[in-house]
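Missing here is one protein chain; the remaining ones are kept as they sit in the complex.
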Amino acid sequence: MLKKVHFGPSYLPYLLVAPQILITVVFFIWPAGHALYQSLLIQDAFGLSTEFVWFENFEVLFEDDHYFDTFKRTVFFSVLVAGLSMGFSLILAAMADRVVKGAMAYRTLLIWPYAVAPVVAGALWVFMLDPTLGILTYGLSAMGYDWNHKLNGSEAMTLVVVAAAWKQVAYNFLFFLAAMQSIPKSLIEAAAIDGAGPVRRFWSIIFPLISPTTFFLLVVNIVYAFFDTFGIIHAITQGGPAKATEILVYKVYNDGFVGLDLGGSAAQSVILMAIVIGLTVVQFRYVEKKVEYQ
Amino acid sequence: MIENRPAVTIISHCMLILGVAIIAFPIWITFVAATHDAVRMVQIPLPLLPGGHFFENLNQALNKGISGGANQGVVMMLFNSLVMAMMIAVGKIAISLLSAFAIVYFRFPFRMGFFWMIFITLMLPVEVRIIPTFEVVANLNMLNTYWGLSIPLIASATATFMFRQTFLTIPDELLEAARIDGAGPMRFFFDILLPMSRTNIAALFVILFIYGWNQYLWPLLVTTDQSMFTIVMAIKQMLEAAEQAPEWNIIMMTTLLAMLPPVLVVIFMQKLFVKGLTETEK
Partner (left out) sequence: MIIKKKLLKAVAVVAISGFSASAMAATEVQWWHAMGGTNGERVNKIAADFNASQSDYKVTPSYKGNYTETMTAAIAAFRAKKQPHIVQVFEVGTATMMAAKGAVYPVEQVMKDAGEPFNKSIYLPAVISYYQTSDGELLSMPFNSSTPVLWYNKDAFKKAGVKSPPETWDEMKSASEKLVAAGYKCGFSFGWQSWVMIENYGAWNNIAMGTKENGFTGTDTTFTFNNAKVKARIASIADWSKDKLFTYGGRRGDSLSMFTNGECGMWMNSSAYYGSIKKQAKFEFGQTMLPLDTDVASKPQNSIIGGATLWVLKGGKSDEYKGVAKFMTYLSSPEVQAWWHQETGYVPITTPAYELSKKQGFYNSNPGTDTAIKQLSLNQPTANSRGIRFGNFVQIRDVINEELEAIWNGSKTASQGLDDAASRGDKLLRKFERANK
């Protein structure tokens, strides 16, 4: 945590942390505390009549089957997004690691979806798969498949998963490739001399050696799917059809921002905060350990 | 190369090209859509090859736009997005460098308290605390200002955390040597820490620039003055003009314009970005 060697006590460190602490308190802790308080209230949208109800908003949530469905759906969605984008980028990275020429060119060509805004990514995919206009829809119907993600929940889920994974491939690819390129060539050469083919070498040497990166990416991807996919879902399905793509963050937004149920939405925010803190601790533990090894 | 198996190499190239094609297909479609006129864009099947209306659409998107809320075109919005992204990136890097420096190199009361206070903000997105945050910003009279657009988004710990990791890997001997030379803390910070964190700063700049550029819901809430609108907002609003069909050619042209700056930042800062990113793992 702290350097063994450090500067002596003075007022300076307080000055140094002051800007960040100030911003954190004013724009994060205070609003979050407000959300915490709001979660104990039933209030009309304008804030004109307020009733303090203790934990009733939470009770309502825990009794609501739809809320648990949303929970399960979020986990399912996150696993799919993480699996698809990591799988796809792992294959690409393994290929790029093998080719000597052009690896950097491929990297340049693969890296840019990272820069595309979630809302924009959503707009692109919804445009390609619009049930009537979409170019991919046209291709699918030529193959005899009627695509309509506005009606069919699984198709809607597929669409948001693909769009979310598409955006994340670049990031995963960078990490996988860097991890693979840092494996000493001598190890792989030794295996090759023993007669192991490329596939065998990948599974017996490369894959185990990049497992810390894989674990790190898993956490990052799950967090991404949990929280950063809001814009994608907002642009593509708005949670529909029939809640098929409503994940936790979207529900918080929808109940609070659209439905104006501030208490219920705040209660969900509080639950989300708890999840975030949990995930943060897991990630933190992991990163701490890694630093110790170095 | 470990061994020479041309077949495997060719397969690798083929798969990579396929992968690039899959990843790049949406952008190709966007580009194609931006080169046709409005009538062509509602006829099935939609075109796969570019048409001849690129400059016409570009002109309309830049100078007129389609959204009535912002019929001054998208130039102003591009500028606003740029200012917002720059303020977020530069501001966050500045405050994070300072706080990470304090936390790693000083022992002082409440150090861990401060650390956790910052750390807890790591992942909670603005969307879930947006109404109370809005109230704070409104009470501080920061609606419709670049400050209001950017400062609340600076409140997040990713950058602090990353600099902390970087500083921890810097050998202690450097500090000892600096002290023997009689260098004070700020001198050490500017002469040694900053140069050594160069790649991290670059990587973070890319990440934060993109993060800031891509914001949607927050700018929508804090801006009421049309001269403060950002480009990403414009795309969403074009998509759902009430009781009207979307004009795909202009929307896609605007999309291209909105994607261009962050994509260029990523591509041109690629080397530093990748290095900074993968050395510390976030």
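Note that the chains take the letters A and B in the order they are written out, and that residue 1 is the start of every chain.
To be clear about the criterion, a contact is a pair of C-beta atoms (placed from the backbone, for glycine too) under 8 Å apart; a residue touches a chain by one contact, two chains touch by 3 or more.
These numbers come from a predicted model, not from an experiment.
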item	value
Which displayed chains the unshown chain touches	A, B
Residue among B:Ile103, B:Leu143 or B:Ala258 that touches the chain left out of view	B:Leu143
Interface residues of subunit B (partner: the chain not displayed)	38-39, 42-44, 66-71, 83, 86-87, 90-91, 94, 131, 134-135, 138-139, 143-147, 220-221, 224-228, 233, 236-238, 240-245, 247
Absent chain, residues of subunit A that touch it	42-49, 51, 130-133, 148, 150-153, 238, 240-243, 254-255, 257-261
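Please note the rule applied: only the chains that are shown with their structure count from here on.
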item	value
Touch list for subunit B against partner subunit A, complex	1-3, 5, 8-9, 12-13, 15-16, 19-20, 23-27, 29-30, 33, 41-42, 44-46, 48, 94-96, 98-99, 101-108, 111-112, 114, 117-125, 127-133, 135-137, 140, 151-152, 154-156, 160, 165, 167-169, 172, 175-176, 185-186, 210, 213-214, 216-217, 232, 235-236, 239, 248, 251-252, 255, 258-259, 262-263, 265-267, 270, 274, 277-278, 281-282
Contact footprint of subunit B on subunit A as seen in their complex	1-7, 9-10, 12-14, 16-17, 19-21, 23-32, 34-35, 38, 88, 91-92, 95-96, 98-100, 102, 106-121, 123-125, 127-128, 132-135, 138, 166, 169-170, 174-175, 178-179, 185, 188-189, 192, 198, 213, 216, 220, 223, 227-228, 230-231, 234-235, 249, 252-253, 256-257, 262, 268-269, 272-273, 276-277, 279-280, 284, 287, 290-291, 294
